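Removed from the display is one protein chain of the complex; every other protein chain stays in position.
Chain nomenclature is as follows: A and B, assigned in order of appearance, with residue numbering initiated at 1 for each chain independently.
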Amino acid sequence: MEFVNNIFVNIADLCRALFVWLLNLLGLPVGLAEVAMVAVYWLGIVIVCVFCALFYVIWERKLAGYIQRRPGPNRLGPNGWFHTVGDAIKLVMKEDIVPDGADKNVHLLAALLAFVPPMLALAAMPFGEGMTALDLELGVVYIMAVTTLASLPVLCAGYASNNKFAMMGAMRVVNQAISYEVPQALCILSVIMVAGTFNLNQIIDWQTGNIWLVCLQPVAFVVYLITALAECNRAPFDLPEGESELTAGVFTEYSGMRYALFYLAEYCNMFVAAGLATTLFLGGFTGPFLPGWVWFLLKTFVIMSFFIWVRWSFPRIRADHVLTFCWKVLVPLMLANVLVTGVVVYLLA
Amino acid sequence: MALKTNVRFPQRGGMPEGDPNNSHDLLTQEELEKRGILLTSLDKLFRWGTGWSLWPLQFGLACCAIEMICTTQSRFDMSRFGYEVFRNSPRQADVMIVAGTITEKMRPAVELLYHQMPEPKWVIAMGSCAISGGPFVDSYSVVAGADKVVPVDVYVPGCPPRPEALIDGMLQLKAKLLHPERQQVVRDVK
Partner (left out) sequence: MQNLNVNSERYTLNMGPQHPSTHGVLRIVADFDGETCVSADPQIGYLHRGMEKLLESRTYVQGMPYTDRLDYLAGVNNNLPYALAVEKLLGVEIPERASLLRMLSCEIMRLASYMVGIGIYIMDLGAVSAVFYPYQQREYALEVMSALCGARMTQGYIRFGGVQADWNEQCDAALQKLLDEFPPFLEMYHKLVDENEIFLHRTKGVGVVTAEQAKAYGLTGANLRASGVSYDLRRDAPYCLYDRFKFKVPVQQAGDCHARYVQRMEECEVIYQLIKDIYAALKETEGGEIMGKVPKVLRVPAGEAYAQTENPKGIMGCMVASDGKTNPLRVHFRRPSFDNIAIYSELMPGHKMADLVTIIASFDIVLGEIDA
């Protein structure tokens, strides 16, 4: 079990040893090995992103099917698990349409940059023991800062499309993203106050030493999940993508591979949110018997399934209710939570 | 980012004749496949992939639209084949299922939507009205068939066709994608 637990760490060490040997052979300074390792870590994160997106696309369709009393995609591959392959191949070969009056550069850039924020966030995510690519002292703050960026490509997409529906969607995205940052920050603040550190690995250690933070901060956990849905533009907060109101909302003018990038980036954003929830509240990669990274994947799977379940169950919230809910319900609730947490921590310390 | 392939139907001449006295040392594609080696062109790969992922445009006009909705519901479930992702925006759709009567007032909208869809795209004419005007063929305001407006690939007869018929239509379209050399798709195709 130790071997499986450390398998990725061992692979990384092997790569580092290989680079060191290569550099010694070529007579270059050994410090360059670390620079080369950046490329290896980045490759690992890209692989994780791509696989999670591909997996969760089909899992969403199948789970939606089970909720709706039907089988879901079940023809291609064993029980239908390879349907995303067909989707990917088709999206690659579609014609690329850029509408006439659209801003061509921003239209393309928005699609390309959609994947960047989740990749940056996953760089600091602890996948397992010693499997954090970027173990920052301010890990939590870094991830929060980077996930805020995730709504920027969506805004650019809506703005650049020369389409009223897209513009409406873009405005709604900004509304939501900015507003729901505040309760999210307060949730994370509550966790940090209890654990006493910003470092993600140390938060996990604290939880291993004491108790999972979901038991100490249940309100913060629930509010965190709600704000995560809002940040990722998932139902019931999926107004930017409108659907029954206005065709495809922000992504109305996106076709083919550009649309695929947004589509997959949405799942990566959700994966980041689920990963952060796991790390902060559910004890991260710790657990008996199985290797750490398997536990991490299992826990994020549970939270992602919860996100998908909520998406297919609830109606959409109206645009003005989104804001009243945030500012009049969540923010006072979280401020009260922070107050109570602070008092308790002070008394017990 | 899009790769240009020419996917038009029908196209190049028939499949190569199998030569029973094949005295060359080279094997044909079929013989290789029998030996478990798969060679394919990008075109074939793309057509195979598209066949599993035909996203319809949400375009219900009249009564046939209700049967189209019933096809996506639990009893008949078009999603088993991967086709349940109905897109609202024509930019993201592959197949336009013309479900219902096209009237003269609606005709420019149908044409515009067809042009807004990116290549490669297909059209399924569902129901009598879309095939030839149906019971309204001699009306002053009805276009006698969708193929007067857009090029149609598959015709699904019925008034309205049963959901099974629509699923069969989609599978016929998939068969058409996989076998572009055939002029008319035969029934028993896997």
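The rule we apply is simple: a residue touches a chain if its C-beta (ideal position, glycine included) is under 8 Å from a C-beta of that chain, and two chains touch if they have at least 3 such contacts.
Please read these numbers as outputs of a predicted model, since none were measured by experiment.
*Asks:* So which of A:9, A:67, A:98 or A:174 would be touching the chain we can't see?
*Replies:* A:67
*Asks:* Determine which one of A:55, A:212, A:312 or A:327 touches the chain that has been left out.
*Replies:* Checking the options A:55, A:212, A:312 or A:327, the one contacting the hidden chain is A:312.
*Asks:* Have a look at B:67, B:94 or B:153 and name the one touching the chain we're not showing.
*Replies:* Considering all chains, including the one not shown, the answer is B:67.
*Asks:* Kindly note down the residues of subunit A that lie in touch with the hidden chain.
*Replies:* On the side of subunit A, residues 64, 67-70, 164-165, 168, 235-236, 238-239, 243-247, 312-321 touch the unshown chain.
*Asks:* Residues on subunit B that touch the omitted chain in the whole complex?
*Replies:* Listed in rising order, the touching residues are 58-63, 65-67, 69-70, 73-75, 88, 90, 100-101, 103, 105-106, 109, 113, 135-136, 138-142, 159-160, 162.
The rule we apply is simple: only the chains that are shown with their structure count from here on.
*Asks:* Would you mind pulling out the distance in Å between where the CA atoms of subunit A average out and where those of subunit B do?
*Replies:* Here the centre of subunit B sits 36 Å away from the centre of subunit A.
*Asks:* Write out the stretch or stretches of subunit A touching subunit B in their complex.
*Replies:* 61, 65, 68-76, 80, 83, 85-97, 243, 247-248, 251-259
*Asks:* Residues of subunit B touching subunit A in their complex?
*Replies:* The contact residues of subunit B facing subunit A are 1-3, 5, 45-46, 48-54, 73-74, 77, 79-82, 84-85, 87-89, 91-92, 94, 116, 118-120.
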